[in-house]
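With one protein chain removed, the remaining protein chains of the complex are shown where they sit.
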Amino acid sequence: MPDQLLQIGRRLLQAVPSVIGIVIISFALTRALPGDPAVYFAGAMADEESIAEVRQALGLDRSLVEQFFIYVSNLLQGDLGLSLNTGLPVLEELLTRLPASLELTFTGLGLAVLIAVPLGMLAATRPGSWIDHLCRVLVTAGVSLPTFFTGLFLIYIFYFLLGWAPSPLGRLDILYLPPPHVTGFYLIDSLLAGDSETFWAALRQLVLPAFTLGLFALAPIARMTRASMLSALGSEYVRTARANGLSHRKVLFTYAFRNAALPLLTTLGMVFSFLLGANVLVEKVFAWPGIGLFAIEALVASDYAAVQGFVLSMALLFVVVNLMIDLLLTLIDPRVSMSD
Amino acid sequence: MKRFLNHFFYVMSENPVTVFAFSLFILIILTALFGPWLAPYDPLATQAANALQPPSLQHWFGTDHLGRDVFSRVIVATRLDLGIALSAVALSFFIGSALGSAAGFWGGWTDRIIGRLSDTIMAFPLFVLAMGIVSALGNSVENIIYATAIINLPFYARVARAETNVRRNAGYVMAARLSGSSDLRILATQVFPNCLPPMMVQISLNMGWAILNAAGLSFIGLGVRPPDAEWGIMVAEGATYIVSGEWWLALFPGAALMLAVFCFNLIGDGLRDLVDPLRRT
Amino acid sequence: MTQPPFVSIEQLSVDFRTRNGIVRALDKVELSIKKGETLGIVGESGSGKSVTAYTLIGLLDAAGRVAGGSAMFDGMTMTGASESQLRDLRGREISMIFQNPRGALNPIRPVGKQIEDVLLRHARASRQNARAKAIEMLQQVRIVEPEKRYWSFPFELSGGMCQRVMIAIALACDPRLLIADEPTTGLDVTTQKATMDLIRDLTRERNMAVILITHDLGMAAAYADRIIVMQQGQVVETADVKTLFTRPAHDYTKKLIAASPGPYSELDDLTAVTNGPADAKRPRRVSAADPGQQAAAAANKFLLEVIDLVKEYPHRQKQGWQWPWSKPDDADSGFRAVDGISFQIKRGESLGLVGESGCGKSTTSSIIARLLDPTSGDIIFNGQNLTTFRADQFAHQPQRSLIQMVFQDPTESLNPRYTALDAIAEPLKRLKKITAATEIKQRVEKMADLVGLPQHLLTRFPHQLSGGQKARVGIARAIAVDPLLLILDEPTSALDVSVQAVVLQLLDQLKTELGMSYLFVSHDLNVVRLLCERVIVMNRGKIVEQGLADEVLRNPKQEYTRILVDSIPHFEPDNL
Partner (left out) sequence: MQRRNFLKTAVLGAATLPFLRYLPAEAASRAGTLVVVVGNNINSLDLHRKGTNRPSYQVTVNIYDRLVRFGVKTTADGSLAYDSTKIEPEVAESWQWSADRKSITFKLNPKAKFWDGSPVTAQDVKWSFDRAVSLGGFPAVQMKAGSMTKPEQFVVIDDMTFRIDIPAPSKLTLPDLAVPIPFIINSKVAKANASKDDPWATEYLHKNPAGSGAYKIARWDPGQQFVYQLNEDWALGPKPGIKRVIVREVPSASTRRALTERGDADLYMGIPAKDSKELAAKGKVSISGAPIDNCLHVLALNLKYKPFDNMKVRQAIAFALPYKEIVQAAAYGRGEPMYGGKQATPADITWPQPFPYDTDLAKAKALLAEAGMADGFETTLSYNLGLAEWQEPTALLIQESLGKIGIKVTLDKIPGANWRTASLVEKRLPMHMENFGGWLNYPDYYFFWAYKYGHLFNSSNYKNPEVEALVDSTLHMETTDPQYAENVKRMIAIAFEEVPRIPLYQPYLDAAMQKDVSGYASWFHRQLDVRGIQKA
C-alpha cells in the first residue's frame, strides 16, 4: 500500500509540468487577445487621460514579464484577480458557476454512458450485423451535429412548438428559487433539503441541455466500448471462461466488460474534456449560468483575468479528472503501475 | 491497380455503411470541385426584395435575410469547408505525427518534452483553446485552420508515439539497422508508413471535428468572415431564425454540414482497411 | 469393448467462411478415446488439431460450421447440443487448458477467484467453502503458499505458475476429459517438463482421459498412450506410441518423425524418409570439414573475440520526480543481463549459444550485432574493436555489412509494406550502394535462387508468404551483402518441424558454400547441435559450460546443463 501511495505521489508530480505549461499558455493566450481592456472599461465617453488612469489601475502599463510574475505570485496566493466584466473576484465567479457547468456536464456524460455503453456492448456481441451498423450510424449521426444546432432545434421543437420542455432559462424556471447552497448541484441540494418540487424543476431544466451534450458524447463512448469489448470478447481469457462453462452473464460482465471498462475509463476522461468545450456553446444556447457562458462574455470583452481564470480552471479540472481516472484505474486494474 | 480495386471492393462489400460513406465522400469532393458551376445563382448576390423566401421551385432551399439563394450558398460552401478541414488536418497530421514518431522512436528526452507539451495542450478543452487562439489571432480562415490544427496536434502525436513505440524494436527495424539505414531513414521508411492505418481513423474523425469546430466558432462570432459562404456560419446565422419560423436557413446548411461530418466520421474505418497491407491478399 | 467409446468423433467435417470462400478445416476426422487414456494429436500448424478439440466442446468461432459427421461424448452428441447444454458440460465434464497461460487468465481477477468462479458455476462449492476449495486446488497443483497466491493476479505469477493455475481451474470440477492444447508452448524446457509431469500425475490420479494437442512429436511420445497424426484437416495415421515411432505407416508421419531432431539425429536425416527410426549410429558429417579452410581459419586466428562482455540495465526507474533531462543514476548498478562473458569464433566456425529465456543470450547477440551498446567489454571482430563505435553510428561503418543477423520471428522481422524483393534489396541499396534497378533485381533474384525462394514470390508481401518462405527471405536479406559473421537468433523457433528441417539444411549448405561463420542462438540444444561444432550454455548472464556440441549434449558436466538436456522430451524406444 505505501507503494501505491508513492505511485500516487509520482502521478501527482507528473502533473506539475502540465500545470506549469497551462499557466504559461493561459497567460500568453489572454495577453494576445485583441482590444485594450483599458479602453473598454474606461467607459463610453472616456478620454485619453481616463483611459491611461484605467490602464494604470489595471497594471497594464507594466512589462509583460512583470505582469506574468505578478500573475503567478497572485495565483500562488489563490488570487485569480478581479473580473473586469462583472467586477467580482474571478475565483468567486468560477466557484459559483462551476457547479452549474459540472452538473450539466456530468448529467450529459451520465446520459451518454447510459445509452452508449449498452449500445456498444450490443454492437460488440454482434459485430458486422445490421444492429452493429445501425448503432454505428446512430451514434455517428449524434456526433456529426453542431451542438448549438441540436440545442436550438430541441428548444424549437420541445419548448416552442410542443411546450413539453420548460423555458430554456438556465437552471431553474423563473418562479423557482435555488435550494440552499450545499454542493452547488441543484439536484443534490434540493434532495438534501427534501424539496422534491425544486428537484423536479431543476431536472426538467437539465433534460434538454444534458441531452444535447450527451448526444455529442455518444459516439466516442460507444465506439470505444465496442472496440474494447470486441477485443475482450476475442481474448484468450474469455475463451478460457467459456471453455469452463461459465454463464453467459458472467463471461460478458465479469470477464469481458470489466476488462473492457479500463480503456473505456480513459476514454471517458477525454470525452469529459470534449464536453467541457462543447459546454461553452450549450450554455450559451440554454442561458445556463455556468463558466462557459462567463467565458464567452469575458472573451468578447478581453477580460484578461476572467479568461485566464476560466482557461486555467478548465485545464486544471481536466488534469484533476484525469488524475482521478488514473487513481481509479489503479484501484480496478492491478497491473497499472503508475510508473509510466 | 487491379489488385487495389479488388481490395477496394472487398473492403466495401464487407461493410455497407462504408459504401455509403464513400459514395457520400465522392459526392462531396465533386461538389467541392465543381460547386461554382453547379450553383444556379451567384451565392453572393443579394436581392433584398426577395429576402427570407421559403423553399420553392426557384430557390430549392429558400433565400436568406439578404435574398441570397441558400442552395447555391450551400453548394459553394463545400469547397471552403473541405478546404478548412483538409488543411487543418494535414497541418496537424504532418507536425503531430512527426513529433509523435520522434518521441516514440527516440524516447528519453525527446519523448518527455514532446509528451509534456502535448499533455499541456490536451489539458485544455479543445473548443476553449480554439476559441482563445482565434480570438487572439483574429478571425480569418487561416487562423481558424491554425487553431484547429493546434488543438488536434496532440492526438496525432499520441497515436504516432504509441504506434512507433510498438514498432521501434520490431524485427524489420533491426533488420533495417543491419542494412545500414540511419535512424531517420528507418523512421521515415520503415516505421512511419506502418503507423498510418490507425492514423487514418484519426484523420477522418478530425476532418469532421474541424468542420464542427469552425461551425462552433462561427456561432460565437469567431468564424469565417462574410460574405463567404461556409456551412457553420450559415447554420449559426440561421439558428437565430429558427424560432421565427425561417427554418430553412439553418436546416439545409446544417444538413450539409452533418452529412459531411457524418461521412468523415464513418469513412475512417474504411480508409484504415484500405491502407492496411495486411488486409490485402 | 462393446460399450460405446468414451469420446468418439465420426466423419467430422468443419468448414470456415473466409474472404476467399469456404475453406474446409476438418475433413472426415475419425477418432475415439477410452476412459483414462491419453491421446496425443500431432500435426503442424493448420492441420486441424485445435479445431477438432474446439468442435468437440462447441467453442468454434462464428465463422466455423460443422459440415458433417458428429462428435460424441459419453453417449451424448456434442455437435448438435444446445449452447446451454454444452455450457453445463464445459468445465464440469470436459475442460481445457491452453497455450500462453498468462493470456488465458483474466488479467484483473485474482486467480483464486477465477477458480472459485468455476466451482460455483458447476455447484462444486458453496459460497462459504469456495475459497477453501480454491486454495485446496492451488495446493494440488503444487503452488507454494496457496493462501497468498489465491489473491495473486496473473501478471504477478510466472508462466509456469499461471499454467498451474490453469490446470487448477481445469481440474477444479473433476472433469472426465481434459483437453490440453499446446499447454507448454512458450515455456522454458525445464518448466515444460515440470508442467507436463504435473498434468500426467494429476490426470492419472483421477483416471481422466486426456487429449494432448501438440506440434512436438517428442512431447507426444513422452506423455501420450496413443497418437493420431493430422495433416491438412485429415487424420493420416492413428497408432500407439511405439508402433508409430517404430513402424510409421504414412509418409507424412515418417517425414515428421524424421524432421524432429533428436539427440542423435543428423542434418541429413531430417528430410530423409526411411522405414525405420533414424539410425543414430551413422557417422556424423563434420561441418566445414575442408582441411584447407580449417588451416586458413587457424592462420587467421579468430574472426570474433568477445572479451569480458557486460550489459547492465538500471534496476528500476528511480522513484520520485525526474527532470526530463536527468539520466539514470550510474551508481545504481542494476540487473546484469550479461555478466562478463568471453568467447571466440573462428573463421568458418559455427558456435551455438544455448540457454533458457532471460539467460542473456539474445542480449549478447544484439550487442555483437552492434544493435545495442555493452556496459563494458570488447568485441574484436576481424581484427578491429567494434565497441569503439556507438551502436547508433555503426550503421555508417564499413564493417556493418560484415555482421548480419537472421531474426527469430520471420513475420515480425519483415516490414509488412515491403515486398520480398524490397526487403532483400534494402541492404544492397544501403550497404552496397547499388542504385541501378536492374542490377538490384538481378542480385535479388540470385539471392532468391541461393536460398531456394521461387522468383515469382518476390513480388509478394510478407503476409502472402508461408512461414518457411518468410524465413528464406530473411536469410536472403542477411546474406545479400556477403557477411563474414551471421548471427542466427532462434531462426527456426516459429517454424513447423518440417520447415525447420529444410531451413536448417539450407543454413548448413550456405555456410559451406559461402564460408561464413555462424553464431546460432537457440534454446534447443538438439537443434544447435545439428549446425554447430561448438556450443556455449548460458544461465543468468554467465557461461555455464562450453565445449564441443556433441560432448556437451551427451555428457554434460554441469548440473544445469544436465537438467536442460533431460527436460527435452523425445521418443526413447528403450524406455517404453
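Points worth noting:
Lettered A, B and C in written order, each chain numbered from 1.
Simple rule for what comes next: a residue touches a chain if its C-beta (ideal position, glycine included) is under 8 Å from a C-beta of that chain, and two chains touch if they have at least 3 such contacts.
As the structure is a prediction and not an experimental result, all values here were calculated from the model.
Taking the complete complex into account, the chain left out of view touches A, B.
Here the missing chain is touched by one residue of A:37, A:120, A:220 or A:245, and it is A:37. From the set A:13, A:28 or A:57, the residue in touch with the chain omitted from the display is A:57, counting the whole complex. When the missing chain is restored to the complex, the residue among A:13, A:64, A:114 or A:169 that touches it is A:169.
Considering A:6, A:300 or A:325, the position touching the chain not shown turns out to be A:300 (whole complex). The set of chain B residues touching the chain not shown comprises 44-46, 48-49, 51, 65-67, 135, 139, 221-222, 225-227, 239-244. For chain A, the list of residues touching the undisplayed chain reads 33-37, 39-47, 49-51, 53-54, 57, 77-79, 82, 84-89, 91-93, 95-97, 152, 155-156, 159-160, 163, 167-170, 174-175, 177, 180-181, 284-287, 289, 293-294, 296-297, 299-302.
Here is the rule we use: only the chains that are shown with their structure count from here on.
Two chains share more touching C-beta pairs than any other pair, namely A-B.
Centroid distances built from C-alpha atoms place A farthest away from chain C.
Our note on geometry: chain B versus chain C, Cα centroid distance of 46 Å, whole angstroms.
Note on chain placement: the centre of chain A and the centre of chain B lie 23 Å apart, centres being C-alpha means.
Taking the mean of the C-alpha atoms as each chain's centre, chain A and chain C sit 50 Å apart. Touching two or more other chains at once are residues 116 of chain B. Multi-chain contact residues, meaning those touching two or more other chains, occur in chain A at positions 17. Residue ranges on chain A touching chain B, taken from their complex, read 17-18, 21-22, 25, 29-30, 32-34, 128, 133, 136-137, 140-141, 143-149, 152-153, 155-156, 160, 219, 273-274, 276-281, 284, 295-296, 299-300, 307, 310-311, 314-316, 318-319.
By the touch rule above, chain C contacts chain B in their complex via residues 19-20, 324-325, 369, 371, 392, 395-396, 400-401, 403-405, 407-409, 412-418, 423, 426-427, 429-431, 461, 463-464, 474, 477-478, 481.
Per the touch definition, chain A reaches chain C in the complex via residues 6, 9-10, 13, 16-17, 235-237, 239-248, 250, 254-255, 258-259, 262, 332-335, 339.
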